[in-house]
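Below is one structure. I have some questions about it.
Here the complex is missing one protein chain, while the rest keep their positions.
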Amino acid sequence: MTAELVSPLAAWTSRLPSTVSERPFLSQLTVRSSDTAAMGSVLGVAFPSRPCTFTEGSGRFGDVSVLWLGPDEYLVVAEPGLQVPIEEGLRACKGSVVDTSAQRTTLVLEGPHVRDVLAHGCSVDLHPAAAPVGTCVQTLLARTGIILQVTGADTFTLLVRSSFAEYLAAWLCDASVEYGLLGETPVTGRPQGHR
Amino acid sequence: MNFRTPTGGTIDRNTLLHFTFNGEGFTGHSGDTLASALLAHGVHEIGSSVKFGRPRGIVAAGSEDPTSLVQIETPFPEPMLLATTVELYEGLEARGLAGQGRLASISDPARYDAKHEHCDVLVVGAGPAGLVAALTAARSGARVVLVDEQNQAGGALLGVDEYLDDRPSASWVADIVAELKSTPGVLVLERTTAFGMYQDGFVLALQKRTDHLGFAAPASVARQRVWRIRTKQTVLTTGAHERPVVFPDNDRPGIMLASAARTFLHRYGVLVGSRAVVFTTNDSAYCAAINLAESGVDVPLIVDARPEAPARLATECAARGIEVRAGQVVTGTEGEGRVTGVHVAGATVACDTLLVSGGWNPVVSLFSQARGKLRYDAELGAFVPGEELGSVRVAGSATGELDLASCVRQGREAGSAAVVAAGFSSRGQVPLPVSDSRCTSRSGLVLWRVPGDEDTSFVDLQRDATVSDVLRATGAGLRSLEHIKRYTTIGTAHDQGKTSGMIAAGIVAEALGVEPADQRPTTFRPPYTSVSFAALAGRDRGALHDPVRVTAIHPWHVAHGALFENVGQWKRPWYYPQPGEDLHTAVLRECRAARSGVAMMDGSTLGKIDVQGSDAGKFLDMLYTNMMSTLKVGRIRYGVMCGVDGMVIDDGTVIRVGEERYLVTTTTGNAAKILDWMEEWLQTEWPHLDVHCTSVTDHWATIPLVGPKSRDVLAAVAPDLDVSNEAFEFMTWRDTQVAGVPARVCRISFSGELAYEINVTAWHGLAVWETLMAAGAPFGITPYGTETMHVLRAEKGYPIIGQETDATVTPHDLGMSWAVSKKKPDFIGKRSFARAENQRADRKQLVGLLPVDPSVLLPEGAQIISSDHLPEPPVRMLGHVTSSYPSAALGRTFALALVRSGHSRIGETLYVPVSDALVPVTVTDSVLYDKEGTRRDG
Amino acid sequence: MQLIPCPWCGPREEAEFHYGGQAHVAYPSDPSALSDEEWAQYVFFRDNPSGPFAERWSHSAGCRRWFNAVRDTRTHDLLAVYRVGEPMPEVAS
Partner (left out) sequence: MQLPEHPDFLWDDPEPKASYDVVIVGGGGHGLATAYYLAKVHGIRNVAVLEKGWLAGGNMARNTTIIRSNYLWDESSGIYEHSLKLWEGLEEDLGYPILFDQRGVLNLAHSLQDVRDSVRRVNANRLNGIDAEWVDPQGVKEICPIVNVSPDVRYPVLGATYQPRAGIAKHDYVAWGYARAAHAMGVDLIQNCEVTGLETAGGRITAVETSRGRIAAGRVGLCAAGHSSVLAAMVGLRLPLASHPLQALVSELLEPVHPTVVMSNAVHVYVSQAHKGELVMGAGIDSYNGYGQRGSFHIIEQQMAAALELFPVFARAHLLRTWAGIVDVSPDASPIVGLTPVGGLYLNCGWGTGGFKATPGVGDCFAHTIAHDKPHPFNEPFTLERFTTGALVDEHGAAAVAH
């Protein structure tokens, strides 16, 4: 008797634009600490020293990203299933740790039009010069909050609260229409007008 | 009749587009506007005026036109567009308007969107100055955006036949546009009007992306887009509008601005008439006269109001048989509909067209919106930018400069200064073109109006406002232009006074015997040109209007026929009707299951905040009215929060997870507010406290499992948990496995029944819910929604924040003095309880109401009075019904109410006016079911 | 739409922020010692100047941090931002 995991966008797998995919079930921990060096050594990755950036590294919990969320606030992201050992590991350090793995789900966006799609709803300048790889900002996309990471030349990662994920998916579908990214999938989330 | 020239213009003569106007069929070409295509057929009369019903024609060639209002019917009805800005397409149907448009009665199927753009330099207007400014910035490597409202760059050059660097100006324009478009980091937006200029370099621009395609517009492409441009530096090269002169009967179709005639000729290959008289106060109209004459129009006469005509131009005119009369004015016109003659010096000169030029008004709307001060330029007779603004520069004819060579030099200087200010070094000088322009001198006479019949001398042709209206306004004692604008309605129409505003100011100044410089010009307000509501709504419509928040278990609710209630942005199951059930029968069934068997609901929307740190207890003691620091690890306490004014703002449970860790719950609607509230106190008042708050609302799926059989169901799915009353006490929690996954189970109850709140990660929510449904099947487990939850808690007298409270209710009013600590020296709201108003005995207090007739259901929101007959208004009201339900458990209806002195009225009979009747009710304690609390342990 | 310079995240659109009214209004150390009038001043009365105004903002859609700003209420121009606990900077009005 083990309940199966269902991700917030489980029903959207085949409906998302070809350039958008969900990475569900990642281990995520919200960390508040002014002593990040110790936590960094537990994870094997230095915590970001500058606002609005993230760091990546590898250690005893495998590949780990640490996202700057605010002064003394970070989100540690690792592969699925590691939230319990990571939380235990970090609890040894000074600060607070909260397992927030299911609080948000993760979307990976890629492709040459990714900045165009995001620019329809995100007011942050995502030009490579203004937001180079390694950037991590919390901001609004359309009418929902997101954490946005610039992870590659044309690759972005969005973290969105689980309850807003379907809205964001529908919005991304609609914003992608003009760029021909939906393939043969019918347009979802297109404003319905008024039935 | 055909008024199309054999050659010339930027229209594509190989295309033939069919359209109808006022029901009559016409043809035109790709590149035409509706106005140019109509003029090509000799149609000048577009609509009629709003007040007098006088015919109205085409005055200008662009978005400043005051008169050519049309209604578009196809592909979708759109009101109040200017024929001069509607690009022609196959199948266009339009009709002229009398000042009022008509909205479609059906929904607009088009898509709209918005896009953010960031740049170093924004250039508004792709005329000669703007092009040079943009190129200067672009060559320095800056991110540049160039917007222009036309479908092609060139600005004023589109309407003239001038040569730049010994080649047609269009070729010069094309080269610059090509370079701009091929430069990385440069965005050229055509058909894009910058309509609003706000703080910090924020400029809004509307791009008309598919309107010109008519029926061929792809449905997938957003029809219009609002560009939200954030720029470091702005160069406004917005040009100038020619203005007319006011004279008697100046409103007949066929009377238009000289520059418009020139634009129709050069850009569209259209002659605006057969025989044109020109009336001017400056040089520029001479070029229109010469151009038209050279194109075969009979131009018998130029009437120049100046004492002397410009010698060189007069000579050129004479060579073409155009008589020039200086020192004269047009004193009137005649014609049925279109103009057929003009009055000059007591004689009538026959014509079908009168071209007028009264000088030029720089387009300063955006500059003014950017809070730039304007200065009256007496030589020009117009307001011009009167100061330097930090990051906003103005160049070209928008400054009042009319000489082309000077305009482009200004453009280069502004572009260079802007790009340097944005942090770049200006690289290389963009070469300035050499112009052969003959007609751009400033030397004009400022003439607002020609004396004559003031009742037919129109200042605002769209609003039918005349000189006599202006004089009546000043005669009524009005001095401020704003008052006169309102008295006469001048400048309030579709064109917002683009051509009429300055003239009105001039006429007012004359009437008052002051200089226009002494007056404060009326304020320019966004938008510069009108913007459809739908474009501003963008993508935030229909399914995307506002986020729908759903829980992990939502798909199950949908699949099982739940009806939903909006709670904030959440969709919550309201009730689960079975076939044939209405709200009441479904809710009675759901309630019965919860009180006699087992039922469960999706409580995942409750706000959940993790509070950690060595000062967490101290912090919560300040926020809650009751004591939280004394709560033992493993235990749970209900808490109430007040604002500083002492009024209840939220409630919920607080569980102590560890010595330095709590998990607090909030009401669904207040989750974000309470987290903000906590952070505000922490960060701004008590930053020394070691406390961190983290929202975990979405992390957890929460399932209250309720009813006498809930223990059996839980036992079946949580084999590791000792669910006995002794081992798992009320108001405690356990971490365990439920359905094989980690879970936190809380023994709390919002119904008074034995109940467990099961929390698992949202990923597991759906599966655990289904497992519970299966495990509960033998007990008849019943899912219930918010309505049943409300009934169950109301039977116990538990208030709902926002339903029993309305920002005027204290914990004491709710009968919750027990939840207000008397030990704590302070907590938020405590001091307010001591105020005079809070000490009154007659405060409204929460009580139960039992209708004397147990079958009568009181309407929620009904008022309560003490007398058994309805007196004349105003009637003294004692309070109102906050909640009212039929109750399965009580076998009758009941209600909760806030009643003045309620706690001391228990047992009294009061009356509730319902329609025309008075329903007698008995006041009771708010706890109506299981007062002794025997059911919570099962 | 103003651009508000968050002390941590840099300039962001106004829509990402919550407004918090006048800054430097401390919660009284002992509310019970205050008269009703004094308590009312704390609860309800705030400066409302036309001109520079020290006020609180929260970057609610960003780093969730409260900070202070001096803004000219006539022009809405932000003259300075500073962190909670820092003194209000001198600004030219």
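By letter and in written order, the chains are A, B and C; residue numbering begins at 1 in each of them.
Going forward, a residue touches a chain if its C-beta (ideal position, glycine included) is under 8 Å from a C-beta of that chain, and two chains touch if they have at least 3 such contacts.
Source: prediction; values computed, not measured.
The residue touching the chain not shown here, chosen from B:Gly141, B:Pro300 or B:Pro527, is B:Pro527.
From the options B:Ala395, B:Leu478 or B:Val856, the residue with contact to the chain not on display is B:Leu478. Set against the missing chain, the residues B:Ser274, B:Ser295, B:Asn838 or B:Ser866 yield one that touches it, B:Asn838. Although one chain is not displayed, its contacts with chain C can still be listed: residues 1-2, 13-15, 18-19, 21, 36-37, 40-41, 43-50, 53, 55, 71, 73-76. One chain is missing from the display, and on chain B it is touched by residues 50-51, 76-80, 99-108, 110, 114, 196, 198, 202, 204, 226, 472-473, 475-480, 482-483, 486-487, 489, 492-494, 496, 523, 525-527, 530-534, 536-538, 540-543, 545-546, 548, 565-567, 645-646, 802-803, 806-808, 832, 835-838, 859-863, 865, 872-875, 877, 880, 882, 913.
The definition used in the following text is that only the chains that are shown with their structure count from here on.
Computed centre separation for the pair chain B/chain C is 26 angstrom, with centres defined by C-alpha atoms. Between chain A and chain C, the centres computed from C-alpha atoms are 31 Å apart. Multi-chain contact residues, meaning those touching two or more other chains, occur in chain B at positions 228, 230. Multi-chain contact residues, meaning those touching two or more other chains, occur in chain C at positions 64-65.
Within the complex formed with chain A, the chain C residues making contact are 8-10, 12-13, 15-16, 61-65. Of all residues in chain A, those touching chain B in their complex are 1-8, 11, 24-25, 30, 32, 73, 96, 98-104, 116, 119-123, 125, 127, 130, 142-144, 161-164, 166-168, 170-171, 174-175, 177-178, 187, 189-194.
Within the complex, the chain B residues that touch chain A are 107-109, 111, 113-118, 143, 220-222, 228, 230, 539-552, 555, 570, 605, 610, 612-613, 661, 692, 694-700, 717, 739-741, 760-768, 770-771.
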